[in-house]
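Omission of a single protein chain aside, the complex is shown with its protein chains in their original locations.
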Amino acid sequence: MNRVPWQEKPKDSKDILWRFSANPIIDRYAIPTSNSVFNSAVVPFENGFAGVFRCDNKAVQMNIHAGFSEDGVHWNINHEPIAMQTGNTQMIDSDYKYDPRVAFIEDRYWITWCNGYHGPTIGIAYTFDFKEFYQCENAFLPFNRNGVLFPKKINGKYAMLSRPSDNGHTPFGDIYLSYSPDMKYWGEHRCVMKAAPFNDSAWQCAKIGAGPVPIWTNEGWLVFYHGVIKTCNGFRYSVGSAVLDENQPDKVKYRTQPYLMAPAEIYEQVGDVPNVIFPCATLHSLEEDKLALYYGAADTVTALAFGHISEIIAFTKQNSL
Amino acid sequence: MNRVPWQEKPKDSKDILWRFSANPIIDRYAIPTSNSVFNSAVVPFENGFAGVFRCDNKAVQMNIHAGFSEDGVHWNINHEPIAMQTGNTQMIDSDYKYDPRVAFIEDRYWITWCNGYHGPTIGIAYTFDFKEFYQCENAFLPFNRNGVLFPKKINGKYAMLSRPSDNGHTPFGDIYLSYSPDMKYWGEHRCVMKAAPFNDSAWQCAKIGAGPVPIWTNEGWLVFYHGVIKTCNGFRYSVGSAVLDENQPDKVKYRTQPYLMAPAEIYEQVGDVPNVIFPCATLHSLEEDKLALYYGAADTVTALAFGHISEIIAFTKQNSL
Amino acid sequence: MNRVPWQEKPKDSKDILWRFSANPIIDRYAIPTSNSVFNSAVVPFENGFAGVFRCDNKAVQMNIHAGFSEDGVHWNINHEPIAMQTGNTQMIDSDYKYDPRVAFIEDRYWITWCNGYHGPTIGIAYTFDFKEFYQCENAFLPFNRNGVLFPKKINGKYAMLSRPSDNGHTPFGDIYLSYSPDMKYWGEHRCVMKAAPFNDSAWQCAKIGAGPVPIWTNEGWLVFYHGVIKTCNGFRYSVGSAVLDENQPDKVKYRTQPYLMAPAEIYEQVGDVPNVIFPCATLHSLEEDKLALYYGAADTVTALAFGHISEIIAFTKQNSL
Amino acid sequence: MNRVPWQEKPKDSKDILWRFSANPIIDRYAIPTSNSVFNSAVVPFENGFAGVFRCDNKAVQMNIHAGFSEDGVHWNINHEPIAMQTGNTQMIDSDYKYDPRVAFIEDRYWITWCNGYHGPTIGIAYTFDFKEFYQCENAFLPFNRNGVLFPKKINGKYAMLSRPSDNGHTPFGDIYLSYSPDMKYWGEHRCVMKAAPFNDSAWQCAKIGAGPVPIWTNEGWLVFYHGVIKTCNGFRYSVGSAVLDENQPDKVKYRTQPYLMAPAEIYEQVGDVPNVIFPCATLHSLEEDKLALYYGAADTVTALAFGHISEIIAFTKQNSL
Amino acid sequence: MNRVPWQEKPKDSKDILWRFSANPIIDRYAIPTSNSVFNSAVVPFENGFAGVFRCDNKAVQMNIHAGFSEDGVHWNINHEPIAMQTGNTQMIDSDYKYDPRVAFIEDRYWITWCNGYHGPTIGIAYTFDFKEFYQCENAFLPFNRNGVLFPKKINGKYAMLSRPSDNGHTPFGDIYLSYSPDMKYWGEHRCVMKAAPFNDSAWQCAKIGAGPVPIWTNEGWLVFYHGVIKTCNGFRYSVGSAVLDENQPDKVKYRTQPYLMAPAEIYEQVGDVPNVIFPCATLHSLEEDKLALYYGAADTVTALAFGHISEIIAFTKQNSL
Partner (left out) sequence: MNRVPWQEKPKDSKDILWRFSANPIIDRYAIPTSNSVFNSAVVPFENGFAGVFRCDNKAVQMNIHAGFSEDGVHWNINHEPIAMQTGNTQMIDSDYKYDPRVAFIEDRYWITWCNGYHGPTIGIAYTFDFKEFYQCENAFLPFNRNGVLFPKKINGKYAMLSRPSDNGHTPFGDIYLSYSPDMKYWGEHRCVMKAAPFNDSAWQCAKIGAGPVPIWTNEGWLVFYHGVIKTCNGFRYSVGSAVLDENQPDKVKYRTQPYLMAPAEIYEQVGDVPNVIFPCATLHSLEEDKLALYYGAADTVTALAFGHISEIIAFTKQNSL
């Protein structure tokens, strides 16, 4: 039974998202070769959960590994990275793979990630069983990051959020929407939302990027995203939420002016890249009004936070930018 | 009769491309509002020629204007920029338009240009008559420049060269190929050729970008492109040529190690952006073995150079990088 | 009775400034909306103390809040930012307010802060009761930060230290002095002291800026200031002291070559901006030879250190740059 | 008789400002020690004209020299820089002086310039005879450039435009207004106008700065200013105009979207700093509707352009941003 | 008896290098004036050990101090920096000294360090007793860092590894070899190894530099070196190993693709420069197959790690880049 991992909100807490007391749930050395395990995607699978995990090895090569869990908290991650087979193209090489997301659409699990093809762009693959993976054409030209699929077709087409980037530590970043009839050719690109003005919401004033697969709610698509501020000592990544129009998801209905959660615990503030909270996946139940948010912390470990979906949506509406 | 503009090679010249003695052919103040007219595209049209011209006005707003000529040398450029109608999309706004190319494919003229949509990307429009223009979906997400269509479908699909960029004076740039079944959705992105190593060919070591619409020859697709070196006093743009495989135009058969032409005349060395030769169009006749290359000079005026196609191809093969 | 908060120097310690064992005294979440509370100014007020506190909210908007304390250690900070009324001008808008200082001069408390008016400059306001605040003309054109008033007029004029800046994470910064006859017009600008040569005192080689309101002593004006070094991983802020001439405070009599205190505790080294000690206020008693220094730590929390004024002055004289 | 230098508009010209056919009027080697003479200010004086000229010597030290002319075209420039006496302060040292302006107010000529005092700021001096000059307090803290006085008091106070800057080749710049009761203390700083959005008017999108002393007209204050675009090969300086409210000159009534004049002649495009037109002074007659604009060209020589004041104002109104 | 400091590998550990459980062994305040003690060199000396230690004082001036230890773990560091006498030159001034290494060659101890002479270059001195030190000519022109001598002559000449640099926080760095017949003139410069391609080994993709004095083994010279990656929040320094050819040490036989040790403990991740492991010396016994590696942590403290030489060499061979 794939029940959403859960821990009740601490008494006296007024947080919309609260951290799991046993964080981090996945250590940097979770597999023998790993330098860090973070920015990873999980989904319900069979009686438990499966996931695709960013594991940088000790040469600091970035790759994605499959993993499995019964409870969503304790994970067995394969020691070997995913070996791709050809999907809708012959081209399956990639210089590196990182920051995966997983969306179940219709009959299969689609994985998207930041794929190294002469620079970062959005790689796409699918699997039915988390054993065999089929790599497809990259969605876009370089340079792009944070490609995130909607979990169902919109107006008969696949839809993907992404963040056009450059080839380095990109100092800018806005969220765009693109459509595809076939997961091979993409178009109808629309700007969805941009980094906020400094005076209005500085935590998200340098760049923003989509996080977990959007969640369908009766208010529209609930989206978590990371927002970045550049302090005099580097980037700081926090998490916010937005609600997008159901049928025209390039229309933003609400978007949080305050962050939902920002780096404040030692495992978020200290690590390979200090001060990073990077959300990549949720497990959730609309019926139970529960949501578990998986996020990378300090680009080093994987952590978990919880929230009530109704509270998150209410907060997003009441604190909209 | 749309004969290729022509002037014989000067005696004693060993140049593969030689400049028109009456350069520049279009002055910066060619229309009342213009600050500069450059980087412009021409095609045979009816009994003469038509073109789409980049005219920056005196507010230095960038836009594209239609123009007409009987001989390809003397041009009447419309004083008003092209007013677009909707093509395959409702979205026809653009913050700016510059660096157009024009390709005739099957039944119509397709215009591509650098289109301002939250940054530069590739705009697409078509016309049958250079009076009515229909703007279509942008080909790609920002940031992109120098989108150039092949003049016929390849393997049943439209094919476009482009140069992924950033949002400023991009310090990098390689040429990619993308395909579309319908001029709306694009995919199958492939890297075609990259800026050259400094030690091998420094004039093209900072960035490169496609120029005129490729020319079908029995050796393959003949392509002119600009290459850029960054000196301590800024970018310098020169022109080279390459031959791409007929059916797999992401395969480079030959590519010039030396440039064909680099800034050396005062109208190329002095202007709004000194030291720029930027090729955007050709008129040519395979039968007559003549080619007229239109290029922007110093981002200020439009100039013309000539060459024999057979010589260009031979030179490209013999001096391949 | 507003006694200076105090804790004796630890045995065996040879530090000139020593930290409060209960640091930090104000947590980042001290008020419901706050992301961080730091770089804040306190003064004796009525039977206890009042202060103006920089509270960045969870949208990371910067503002200043009034607060009160009986012992200088435990603070009640207003949940709402200060609402300004018009002082000597109609112009009272500001995009943001941060890094306040408070000086009592003659009959009222003057607050200065970094005020967002097309970039950072020095805002001025006064209050009699910490309830009603009256905003005056900005002292200077942008860009400026760290405006600090002397606690009495000098040669019949108000005097202010400040640090001309740029509009970002300014990589330079020296301390200047300016005079005003009326708190409205400012002039007679003089350079007081500059960042030190790297070889002489690297901790203060990138930039320096005034901290608390200067303290009148019989040696001259005792000033604490922050000094910054740029390591390969960002800025590091430490604190030093100087003694300025009583009547010509642009003359530096002594200035510490070593720092008095540099980031070494976890709450100073880890936070929104790691490795920051930023002094903004003192409570002190010349009679008791006691000084309590309030400083922001890691741009996140507020902390306290103690020292004997006589020792600080002696150290400054003996270790002068 | 100090008649405005004049040359009729060329036939067929539709320019609002047209260049003097004998440009440049002052050569780079106009005095024995000079490397360049440019960015200089002229006024009617006695029966002819006097001026203050930026002369960089062959060590490329920047200084200002007095000069005299009978016709405003042919100038005798003193070989020695101006030797300042003390005005309203003891402080008369300056590391360098450049880019002067001269305004006659009430009973004397006020000179403002970019004064080197720990970086650039605005120097002030006065003279009655262009022989004896009295240096006053700098108007502002560093860093500032392009301080330009209004030719009469406004609301009983001196008024100055300026452009807050940084200590290098400042990549930003907006025009501010400040007031002073006494030419010593300055305040009431207001933002007047900012660099324009790229899409609206790119020639002035990087920075702008005031040029000649404003001209009182019945429409308000006529102001010329320089606007700058950053191309991939450096800054390009052009000239525009604006009309400010008579009594509240921080209110912009009109401001040109197109430039009035941009670098297009060889002496503007080639020199120590290519592509610079930098206006610093006018001679004009409202009665005769004539205006002569003095500008530095390529940071090397001094040139002259002409216009009808009524046409300039009409153009500014009709083409307002 | 100068036995190698040692602690057995923790059970279950598969690390090639493991940390000393009592780390850090030298605190930042180890001597009264110190801000930090790190990047320091130790050697066997008499019945125990001697060392040269980088001690930044509280003015953050960098200097080197001698120190002594009986067990290699507990150190007495002189409170005064080393006072140099003249060696093979009259020039003995240096603006600063940091990052020392010590090599015993033939009859004396040679110290090399980063010496401030119009920027960083490689200083050289020798001592017989760690009391009297004789400073020689700098090895190279500025800018250079990390000069490390081989412990015996190679082909009759002294040999030194070094890393050409720039004058700031150098963003590049490769390891070179130079020879000298006499410790005064240097030549025969050869590139030994360069920063690795990002895709192959990102932890060492920004720059690399030699660490401890090379160790002669029957496989060749065993070298430890630091490798650096530039994350979006700054540099991260890790340690790798290589084996160089015995007689031609510019030939790299093996070099680790994974790091041996990267910042993961709080004293390595938090400090004056977070995320730095910087190895500078070893004590080792080939007979006992033991090695103690001394490294600076976070540019703040000194720490110790252990390994078996045979395991390190085997790992280097099996995981060679």
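Order of writing sets the chain letters: A, B, C, D and E. Residues in each chain are counted from 1.
The definition used in the following text is that contacts are C-beta pairs under 8 Å (C-beta built on N, C-alpha and C of every residue); 3 or more make two chains touch, one makes a residue touch a chain.
The model shown is predicted, which means the values in this text are computed figures rather than measured ones.
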Neighbouring shown chains of the undisplayed chain, as defined at the top: B, D, E
Hidden-chain contact residue, picked from the options E:32, E:156 or E:187: E:187
Residue among D:15, D:70 or D:272 that touches the chain left out of view: D:272
Residue in contact with the excluded chain [from B:154, B:262, B:286 or B:314]: B:262
Where the unshown chain meets chain E, residue by residue: 89, 91, 117-119, 121, 137-144, 162, 164, 166-167, 172, 174, 176, 178-182, 184-191, 194
Missing-chain contacts mapped onto chain B: 14, 199-203, 229-234, 236, 257-259, 262-264, 266, 269-270, 274-275
Positions on chain D where the hidden chain makes contact: 28, 32-33, 35, 56-62, 95-96, 116, 169, 233-235, 270-275, 299
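FYI, only the chains that are shown with their structure count from here on.
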Rounded Å distance between chain A and chain C, as computed from the means of their C-alpha atoms: 41
Residue numbers of chain C (touch at least two other chains): 233-234, 270, 274-275
Chain contact graph, described as a line, ring, star, complete graph or other shape: other
Set of all touching chain pairs, with the criterion as stated earlier: A-B, A-C, A-E, B-D, C-D, C-E
